[in-house]
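Missing here: one protein chain of the complex. Every other protein chain is in place.
Order of writing sets the chain letters: A, B and C. Residues in each chain are counted from 1.
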Amino acid sequence: MTVATGPAPGQESLGIEKVMTAGRAIETLVADGAHLAVGGCLYSRTPMALLMEVLRQRRTGLTLSRSLACYEAEMFLAVGAADTVETAWMGFGGRWGMASVMRERVEAGTATFNEYSHLGIAMRYRAGAMGVPFLPMRSMLGSDLVDRTDVTEMTCPITGERLIAVPAVQPDVALIHAHRGDAYGNVQIDGYLHMDFDIARAAKHVIVSVEDVIDHAEIMRHPDRTVIPHFAVDAVVPATHGSYPHELYGVHDANMDHFDDYAERVRRDGTAGVVAYVDEMVHGMADHAAFLDTFTVSEVDRSHDIVKDLL
Amino acid sequence: MTVATGPAPGQESLGIEKVMTAGRAIETLVADGAHLAVGGCLYSRTPMALLMEVLRQRRTGLTLSRSLACYEAEMFLAVGAADTVETAWMGFGGRWGMASVMRERVEAGTATFNEYSHLGIAMRYRAGAMGVPFLPMRSMLGSDLVDRTDVTEMTCPITGERLIAVPAVQPDVALIHAHRGDAYGNVQIDGYLHMDFDIARAAKHVIVSVEDVIDHAEIMRHPDRTVIPHFAVDAVVPATHGSYPHELYGVHDANMDHFDDYAERVRRDGTAGVVAYVDEMVHGMADHAAFLDTFTVSEVDRSHDIVKDLL
Amino acid sequence: MTAWTTQELIAVSASRLLADDKVVFAGVGMPLVASVLAKRLHAPNLTIVLEGGIVGPRIRPGQLPVSTNEMRCAPDAAMLTDITDIFLLAQRGYYDYGFLGTAQVDQFGNINTSFIGHPDAPKVRLPGTGGANDIATSCNEVFIVTTHERRRFVETVDFVTSPGWLGGGDQRREAGLPLGGPSTVLTDLARFTFDPQSRRMVLTGLQPGVDVDTVQDNTGFEVICGEISELEPPKDRELSVVRAIDPDRAFTG
Partner (left out) sequence: MTAWTTQELIAVSASRLLADDKVVFAGVGMPLVASVLAKRLHAPNLTIVLEGGIVGPRIRPGQLPVSTNEMRCAPDAAMLTDITDIFLLAQRGYYDYGFLGTAQVDQFGNINTSFIGHPDAPKVRLPGTGGANDIATSCNEVFIVTTHERRRFVETVDFVTSPGWLGGGDQRREAGLPLGGPSTVLTDLARFTFDPQSRRMVLTGLQPGVDVDTVQDNTGFEVICGEISELEPPKDRELSVVRAIDPDRAFTG
């Protein structure tokens, strides 16, 4: 972590440079018991390099929240790093099935799954981002979800309508993977944003891993592409393929063969299969680069090629 | 207004094509007494071609709302087209001074200026856009603005904090000027968005004038630049320099010499000066193209050149 | 091409519910297959919206997405935005149709995708609502599409994840939900609609070769019959397009 030495004449900067390793960022900013908001959605733009580093540093007692949670949340539950997940849906989908570890732990009462509607989780983040203690919505009205979360029914102070008040969440740390950012923390994302606009504004601290650390001058060329302003960001972590094996819009597909392998371990060995996966693929690797080296060049190339077909 | 004849094989479309003249759009969609939400802010990206057409068609009893209102609102008040303005600030600024017609009519009690804080007007639109009857905020608490608008103090149903509840507005028609759109109404805007993202989603009907009507294929090339989806849009009006003499980000500056002329008329003749301006520059012109022809090529070129200096 | 799978039958029947020039909020799987099918046949101007921030894509045949948040959802899209915007556009009332699948559905169209058994000590903890509760709340018209099994069509759901007509009558409106509600339940055996007063599910259509007794045998509550018509079997053209869309039968096998 370096501090700007001051601008050249006429070249004022935007403050402190925040480029650091995943190891340093997690060490500094993520404490045991923290609420971590996870960027991306399901197997898209998941901040895998950052999440695996949290596991590598063996944090415990975490709460994970996310729009839709995929197997990254399962890893945290399986090894006991997290005991609460807040999301609208947790699983994998398709041929990879449900989140069996979540089922096992929730059914045994050793973990909590706080289930909001998808708009409900969105409003939690957005209220936090807006700096208001709640936001009103119509979703969840009339459903049994109301009694099992901390939302509450309210009467509209203007119209008298029944509404749901969703309490704000301001997570301790947001973990986000993005296409690019400068050293100050101005971050740009291509394609769909998932909930990362709000997560970044809601969280108390923000760690963004980026495919490319770019010059601030490149940010200035397309300032209307900036999604997260530098003053919301604490750390910028260089991480090429930082969401791999999950997809990155416009760059690479998810590695679904790897998903098959993972799902097969779970099918065969349940929680123990997940723990073994984490031992091997997370603790067995010094960092995300080492994890990436377990994949072949042709696998990664294939995941790039499909983008040309689709977009 | 034409209807798509159906897609070529494998080329499904997105529905009805909505390209029409400003005359036709205003005739069809803007009724006397309507609440019109005006896109842009102050003298930036003001939908001037559309607003002048509303004046040309001599609508009456209108309410205008806008983030910050410039002399376009003054024209509507001066000729009696509108009697209510909802905004955070109405004037001109700089050497052009205050909105003297607004002052005159409000001080005489013949027009209403509903003053919200700037976030207040933003929350009015956003609540309308979100489909909720109100949104909470902290602005306006403790101020005398509360008693003079329809906001109300409320107690947070979660935390018990004092908050302001801002009632939603869903204007009858939003008038927006944008950089480009396709025939279906998918609209892209460069630079700052002012409040147009929310205005478009809040309003019951949306008319967008665009510098360029582009092929849908061009929209598809940068779908993450689309700000307004086609299903929110009723009419797409081709209008090159459609915000002139107000600025268009990245394209042309405001014509401040014209502002000087306008301000001088107001200084000299008050409301009558504005009425004379409307007679000459709006009713005296068949359409926006005729209005643009009152400016010289070098004036317009100059307004383009400054963009290269600034951006 | 006279034979079809259960899922193909449902996909074809569901696609026929979609009119042209409308907006459909489609989940992955069956809803998306039905929507793509409709768009390729009788509803070329249908706009598909997907939860993952995607408006107006042209899904590639043979490239069906597994989740609503991946690039296979996005080819030739008109707008890519965020998830929050997608659901707020729903709440604003822009979406004509929504599709729901279900683990359990009751006679008033209430849906459970959260718990089997008591929520405090569930026999099965299901993956959760995802966007289903929001679709059930805000889409102007909701179609419930599922395979027809007795364990799915239950007298009372263990948990209301997504509200249908709640206890029937005016209860949905009274709960604060003035709009939407399920209009149709479509299965491999039958079509149900809802009585306009009681909001109780009523049998109004039978899939080819199915009789009322078969429907009752596979339904955990009493089947009330309305005016019943036989649903038109899938046409060759429909089946050939379904098979082009999902050649590996990932969702229609």
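Observations on the model:
One rule holds in what follows: a residue touches a chain if its C-beta (ideal position, glycine included) is under 8 Å from a C-beta of that chain, and two chains touch if they have at least 3 such contacts.
Keep in mind it's a predicted model, so treat the numbers as computed, not measured.
The chain not shown here makes contact, within the complete complex, with A, B.
For the chain missing from the display, the contacting residue among B:A34, B:L55 or B:A99 is B:A99, taking the whole complex into account.
Interface note for the absent chain: among B:M75, B:L193 or B:A235, the touching residue is B:L193. Residues of subunit B that touch the chain left out of the display are 40-44, 67-68, 87-91, 93-95, 98-99, 102-103, 106-107, 109, 113, 115-120, 122, 125-126, 137-145, 148, 153, 161-163, 191-198, 247, 249-250, 253-254, 256, 306-307, 309-311. Within subunit A, the residues in touch with the undisplayed chain are 4, 6-7, 12-16, 129-132, 182, 184, 186, 201-202, 216, 219-220, 223-224, 226, 229-232.
Definition applied: only the chains that are shown with their structure count from here on.
With centres taken as mean C-alpha coordinates, the chain found closest to the middle of all protein C-alpha atoms is A.
Centre-to-centre separation of subunit B and subunit C, using mean CA positions: 39 Å.
For this pair, subunit A with subunit C, the centres built from the Cα atoms lie 29 Å apart. Touching two or more other chains at once are residues 130-132, 223-224 of subunit B.
Residue positions 74, 80-81, 88, 91, 138 of subunit C are each in touch with at least two other chains.
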